[in-house]
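Okay, so here's the structure we're looking at.
With one protein chain removed, the remaining protein chains of the complex are shown where they sit.
By letter and in written order, the chains are A and B; residue numbering begins at 1 in each of them.
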Amino acid sequence: MTESVFFWIFAVLTVLLAAQVVLRRNPVHAAVSLVGAFFFLSGIYLLLAAQLIAILQVMVYAGAVMVLFVFVIMLLNLKEEEMGHERLTAWKIIGGASIVVTTGLIAYLALGNAYPTGLLRDMARTQPGFGSVKGVGQALYIASVLPFEVTSLLLTIAVVGAVVVAKGKI
Amino acid sequence: MEVGWLYLIPLLPLLGAAFNGLAGRWVPKSWVYTVALVVVLLSFLIGFAGFVQMSGEEGTQFHETVYTWFAVGSLHVDLALSLDRLSGALVLVITGVGFLIHLYSVGYIDEDPGYWRYFAYLNLFVAAMLLLVLGDNLVAMFVGWEGVGLCSYLLIGFWFDDDAKAYAGRKAFIVNRIGDFGFLIGIFILFNATGHVDFAGMRASPLPYAVAMWAAGLLFLGATGKSAQLPLYIWLPDAMAGPTPVSALIHAATMVTAGVYMIARLSFLYVQAPGILALVALIGCLTAFWGAIIGTAQNDIKKVLAYSTVSQLGYMFIGVGVGAFFAGTAHLITHAFFKACLFLGSGAVIHGLHGEQDIAKMGGLKKYMPHTAITFAIATVAITGVLPISGFFSKDEILAQALNTSAFKFLTLTPDPTGPRLGFLGPLIYVLGTVTAGITSFYMWRCYLLTFHGNYRGPEDVHPHESPAVMTLPLWVLAILSVVGVVLVLPIHDFPWSWEHFTDGLFAHARGGAPGEYLPPLVTYGIAVVVAWVGFAGAWTLYKPARNIAGDVAFERATPRLRRALVNKLYVDEIYDVVVVRTVWRGARLLWRVVDAAIIDGLLVNGSAQLVAAIGALGRRFQNGNVQRYAAVTALGVAALVYLLLVRT
Partner (left out) sequence: MVGPVHYLVLAAILFALGAAGVVIRRNAIIVLMSIEIMLNAVNLSFLAFSRFPLVPVAPMQAGIYAGQVAVFFVIAVAAAEAAVGLAIVIAVFRSRTSVHVDEFDTLKL
């Protein structure tokens, strides 16, 4: 019961804020809305018994990545005329419509009968301590230690690449 | 006997050709000459050492498989060489005469800026000719065969900025291609029937009669192209556009005899096709006569010698055609000596007169160039047979063999075995050949007398002079060889140096048994001497020194139509032009307009390009570089997939 209440609150707020991101003209407004959306999304992750991921969501996304976005917006310091106006071309309408139709169709046709009724497996109920930092940490460090370490390499390359691209001229 | 040094004989000139062709332009002149001469000389020495070793014992054959060239299924082709008594003797002729001609060329081509190109081609030619002769299978032989054709083309068109000379080169190449086509088909037929391309393997395999006939006939077609026989002889007179030493080496002494060599090498095949053998003899006889009569009216000294070559090659084909393979090849060797001497002598004359080739504008040159005159006279004696030196005996042996041959006695004109027999063909060839010998004597003495005797008729400002020693030395060597070459062909049975004795057992024997004897040998010799002297007497009365050019005028007055036809080479080129060249031309135009321009260019090439352009124009609308457009198109594609996968099922 508590899960339902929280789900609906979080879900409605996440969707509203995400819509703000897409619809707002000013990138600063969009960025702030996105931070809010990530916060509420991490709440939803908590509902899904993913405590570690919820923490990472707040730390990495709402914290680091969004700070990066805000920094870039500040760095570019776009003036009113530089933000430009949205032009709604035929191709944009076609693309947007096909996205909405596609996702709607998938949600309606595929998800509706994906789960057999009455045989629901719920790990949060059956596995004690599901999604705990300890459990996920063990999975990360024992089963996926190589990808985990490679991730550090990827992040290093990304940092170097970002510096090189941003410094040099294109 | 397997040996490991045979490959050096063709390889050395090939290396020389590579050096001269690639580096000759930048190295000093003397290097080019040294390399070109030394490689041929080394080839000669290796060939000579091998020949001495090999000829000691009868039946010895040196064989070397250099490497397996290709093996596909049952087709196994080695680059294999073999040195037996026939190929060994020819190696000596090619490298020996070739060396002399290389030496002569140093004097002849010295002033030409393309000397390095010339020696590269000449070395390449020697390499290809050696491969042709040494090759132990038909494919290796064919490589040499094509190689000498290529060099012939390159050297005829050596002065390619002259359109007429470049055209002569093309003509030689194309006419040769027609023959080579037959040669190639002949190889295919033989391989198909025997499963071998090497001579030993083919020799051991039994051949059905029809296969032997077809293969021998098609290979002979190749020989008529390469060896300038009727009807494909027309390229050889035009080939005189090349430098004169080239005419001596390629178009007289070596390359044009390749057809005779090929038939002698494949004697085992030709004796199984007696009809083709008769055709070879007949074509040879007609060509000998045809070349000789045209030769009587030519005024270009090189053209006279060219038609003489055509005619002498005809004799060689008579020899191999009547089954006397030794006689044909013996004449090949003696002819190489005296005809090379004649050509080099004509080259010395042309050189001394600064490019003049018309014998009507020569005369009296004996005084200015005595060495040339004497050697030319010796070679003329050899070819005409007024005195019994090499050419006399080799030609007479051929004619005697033709008269006495038994090869045609069992042949019938029709498939009906009781029909008329071809036994008369041998004597007929003998009569025509003897008449031709008289004509030969006439035109060769005419050429000699007009060139070296009488008064000098050329322009005043040209001062004839003798050639340098580097050119007269080869002339003398060849003249001496023309005389002492007689030991090869002396008609003494069991004479150890005699070519007949030497090659005993090398050639297959024609069906029909040993030659009979219509006339005793002394009678035929008598006839031959008389005929030669009659020819000489005819030439002397018309062209004796005091009369200068008046002989031609008298000839013209006596038979104006005949002489005009002969001067114009019996209009053969014109007939070929109308019958063959124009027809091919029209066909080619048709193919060009309809197939090439309309179908291939228009429909296939441009059409496909236009189709691609149309598709591209359509695709370009999507490829405008706008990322969002791409994303939208992707989304549309995903929607289509979802519709197909989820909604329709």
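By our rule, a contact is a pair of C-beta atoms (placed from the backbone, for glycine too) under 8 Å apart; a residue touches a chain by one contact, two chains touch by 3 or more.
All figures in this text were calculated on a predicted structure; none of them were measured in a lab.
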* Asked: Which positions on chain B touch the chain that was left off?
  -> 623-628, 631-632, 635
* Missing-partner contacts on chain A, residue numbers -> 3-4, 7-8, 11, 14-15, 18-19, 21-22, 24, 27, 30-31, 34, 37-38, 41, 44-45, 47-50, 52-53, 56-57, 60-61, 64-65, 68-69, 72-73, 75-76, 78, 82-84, 86-88, 92, 95-96, 99-100, 103-104, 106-107, 111-112, 114-115, 120-124, 127, 130-131, 135-136, 138-140, 142-144, 147, 151, 154-155, 157-159, 161-163, 165-166, 168-170
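The criterion applied here is as follows: only the chains that are shown with their structure count from here on.
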* Asked: Counting in whole Å, what is the centre-to-centre distance of chain A and chain B, each centre being its mean C-alpha position?
  -> 87
* **Touching residues on chain A, where the partner in the complex is chain B** => 91-92, 94-96, 98-99, 101-102, 105-106, 109-110
* To do: Quick one: which bits of chain B touch chain A in the complex? Just the residue numbers, please.
  => 628-629, 631-633, 635-636, 638-639, 642-643, 646-647
